[in-house]
Structures are given as C-alpha cells and as structure tokens.
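Yeah, one chain of the complex is gone here, protein chain that is, but the others are all in their spots.
Let's turn to subunit A:
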C-alpha cells in the first residue's frame, strides 16, 4: 500500500546525512540525534550501550513513525563528556564489540576446517556421499539433475 520501497529503508538519498545532531538548549548536556535510514536494530543497541556508560544520565530512543526510516536518540550526560562524544564512544565500543564477535566467530569457524576429516569437507547436514568430492554448495561442477 503506502509502504516505502525496501531500498529506501537503508539507502541514503543524495546529499542526505546519516546523523543529525540537535543540541538541546534548555537542558544541560543534552542532545537529540536523528539517525536516518536506521531502525530499532541500531537504536536499541546504542541505547543499551549508552546506558551502560557511567557518565550517561539519560539515554532513550524512539522511532516516531514505523514507515519513516529514522529514529531519534536522546542523550544526556553528567557533563564530563558531551553527548556527541558519548555517542561516539558508544559507537566505537559497539564496533569493537561487534568486530570482536566477528573475529571470534571466524576463528571458531576456521577450527572447523582443521577438525574436519581430511579431504572430505563435512556438510552441515553430515558427511557427503562418497562420489562427491566437494561440497554441495556451489563448487561442484555438476548440476543436481545430472545425477539422475
């Protein structure tokens, strides 16, 4: 119906900026960030990361409308750092966390090759039939219909 195109949910338009900072004039050390083309995935992660930081007094986010692909993030700090710095730190911490996670995952995945039976790659669904030397995923030159 009136749902936007899928790509509009994550592709920035020309000249559109991903993050917009609005300093709050009435509340000290507070700012509102408008983060475009992102949704709850990032919002919730950032919020919880921010709340874990000791210098944060308040962190909250909301998606004002489900069909508009942006969220606003409100941050207030105790003054030791600015909200922008806090967001940067939170972003960095998240990046570190996620890349750690990725590295760990990859490392674990690499062990799989080591532990596997020599010459016969193990399919996730078990050992391959003996007439197949490679995995069923792509590297085989034969089409499945050829077996018939």
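The rule we apply is simple: contacts are C-beta pairs under 8 Å (C-beta built on N, C-alpha and C of every residue); 3 or more make two chains touch, one makes a residue touch a chain; residues count from 1.
The rule is short, and it goes like this: contacts and distances are computed from a predicted model.
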Ask   = Any idea which of "RNA polymerase II-associated protein 1", "Glutamyl-tRNA(Gln) amidotransferase subunit A, mitochondrial", "TEN1 subunit of CST complex" or "Origin recognition complex subunit 4" UniProt assigns to the chain that's been left out?
value = "RNA polymerase II-associated protein 1"
Remark   = Among listed residues A:17, A:62 or A:96, the absent chain is touched only by A:62
Inquiry  = Need a quick check: the contact residues on subunit A for the chain that isn't drawn.
reply    = 22, 24, 26-27, 30, 32, 34, 47-48, 51, 54, 57-58, 60-62, 64, 72, 74, 76
